[in-house]
Structure formats: structure tokens, C-alpha cells
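Here it is, the structure, as C-alpha cells.
Excluded from the complex is one protein chain; the other protein chains are retained at their positions.
Moving on to chain A:
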Amino acid sequence: MVSSIPKDSQSVSELKEFYRQMVLIRKFEEAAAKAYSVGKIGGFLHLYIGQEAVGVGSIAALTPKDYIVSTYRDHGHALARGLNPKPLMAELFGKGTGISKGNGGSMHFFDRNAHFMGGHGIVGGHISLAAGIAFASKFKKEDSVTICFFGEGAANIGSFHEGLNLAAIWKLPVVFICENNHYAMGTPEYRALAVKDVSVRAYAYDMARDHIEGDEVRKVKDHVQVAVERARRGEGPTLIEVSTYRFRGHSMSDPAKYRTKEELEAYKKKDPLMRARHELELGGIKTEELDKMDLEIQSQIDEAYQYAETSPEPPLSQLHKYVYAEDK
């Protein structure tokens, strides 16, 4: 493991915060997986485990006025945005206290106040929504930037091309972040992408591009920062491909038999959490302090689990409530 040792106290504390967020995501999802396996969570549950550095690093490059658009694999992005794990876990449990009042579930976390613009379930469909949010920022002459996460599978659907083209011709303040985890459900990238490097598709739209490894969280932040600033200056969108890996299957119902144990083990050696932990130790943080942090996060997750479990289901009167919005 090539390590980048944090050199000053500021970079140590930044990395520590990133580590905290990544552990929070990891433990949140481990708890969710447990709840799923005993039937407390229904539907699909797409875990982010292994990809934490992408969401944490990217979102660290944003300010509160910026917007985030996510996919069906949205838990990590929501937590990295700083959303409270309690309403998120409650949403997974289908409770009325959930972040989307139980109407959304795992794939549809929304928080208007946090500018967390949703987890979206149709692959690639949300790419043009993100462009639309960026369009609105430009229309209203606000300097907010939108970042949009999607997988490499989404890069093959029409929405991707239409969304990028529109964002490019109108120079919209949006950063498209392709989290390439190398499998679109069970289809490996070599069977789906005519050109393996998704980021070069930016050339087709005369768009800035970047391509980074996703196991080093501070590097992700630094690169995304450049794109966010470019967007904020009015210089248009960027397509960033971040190479990453999910340690679990596509969702909890996927045993991931399409890949080898050796491949998985090789990627686990590049676990972004372990890497960050190692770098923190090299930067002078004691193992005991990190262990203590892990324990504190675990108890925060335990509380969220407890909260979700004991929260009431939504009232039955909610069934029809949000089909239509109130009149203007």
C-alpha cells in the first residue's frame, strides 16, 4: 500500500473526519444488512461497502448550498452529506419517522433542507435531473453546484448522453461522478463498455474530464474540488470517473457469483477505510484513539437501529397523502 502520510495537523484532522464518516457508513450498512437478513428491511438493499471514499471525498468538496443527486445506492452519499442516521435507518425500516416518511425506502432517501436531491431508482434517469437542478442554479444566478453520482452501467443509457450533452452546451454547473465499480449488477464492464474508460466520453461533449482511483479519500476530494470550482466559475461540467469496488453483491439478494474470491480479496486489500486508518496512524494518531472512535460510531448506529425499530409505521392516512402536492 502506497501511503500518503498527512503532513500537518489540518490534514490529519481532515482525514480523521473522513475516516469517521467512512466508518459511519460502513457500520450503518452492516447494521442494515443484519436487519435485512432478519426481515426488518424489505425490498432491495444496495450496499455501498467498499466505495465509501468516493462519496465522502466528493461531498467534502461541497458547501451546504450545493446539491447532491444520488442513485439507488444512496446510503453512503446521504451519510456523507451529514444526514442523521436515525431517520435514514427508519426509512429502511419503512417507518413514519424515515427521511422520506417511509414512502421512499432504501433507494429513495430525500432531504430538501440538506439539498440531498434523492436517491433515484432508474439507472441513469437521474443524470438529466441533476443537469436540471444545475440549470435552475444558472437560471436563478445562484452559484450552487450540483454533483451527480452514477455507476458505469448508467453510462450506457441514453439519459447519460442526453444529460451530458445538454449540460455541456449550456455550460451548467454540474459535476458528473461515475463510480465505476466494474459491475453493472452482474455484467462486468468489459462486456458492456465499448471503451473501458468512461471518462473519455467527456471528449464527445467537449467537457473536462478526470479519472482517479477511489480508495484514497483525500485524493477524491482534491480532484472533485477542482471540478466543483470549475463549475462554480461558470466554466461548465466535468465528467469524473472514480475507479472503486463494492465488496458485497449488487444488492443483498445477489451472491455475486460472477466474480472470483481472489478478485474480491485483492480489492479488500485496498479497502479505503483500512487505508485511511493506516495513514492516520502514520500521521501520529494512536490505534486506541481510532478504536475508541469506532466504538462511538457503533453506539451511534445502535441508537439509530433502536430508533428505527421502535418508531411507528406511517399512519394509514398517509397512503393517499402525497400523491399530489398542496395547491400553490
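Quick note on the criterion: contacts are C-beta pairs under 8 Å (C-beta built on N, C-alpha and C of every residue); 3 or more make two chains touch, one makes a residue touch a chain; residues count from 1.
By our rule, contacts and distances are computed from a predicted model.
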| item | value |
| --- | --- |
| Choices "2-oxoglutarate oxidoreductase subunit KorA", "Pyruvate dehydrogenase complex E1 component subunit beta", "Carbohydrate ABC transporter permease" or "Branched chain amino acid binding protein" - which one is the UniProt name of the chain not shown | "Pyruvate dehydrogenase complex E1 component subunit beta" |
| Which of A:Phe18, A:Tyr36 or A:Tyr67 contacts the chain that the document leaves out | A:Tyr67 |
| Hidden partner chain, touching residue among A:Ile122, A:Ala266 or A:Leu282 | A:Ile122 |
| Selected from A:Gly55, A:Pro85 or A:Gly98 as touching the chain missing from the view | A:Gly98 |
| Listed residues A:Val12, A:Ile133, A:Ala202 or A:Ala308, member touching the removed chain | A:Ile133 |
| Residues of chain A in contact with the chain not shown | 67, 69, 98-104, 108, 110-112, 117-118, 120-122, 125-137, 139-140, 158-159, 162-163, 165-166, 169, 321-328 |
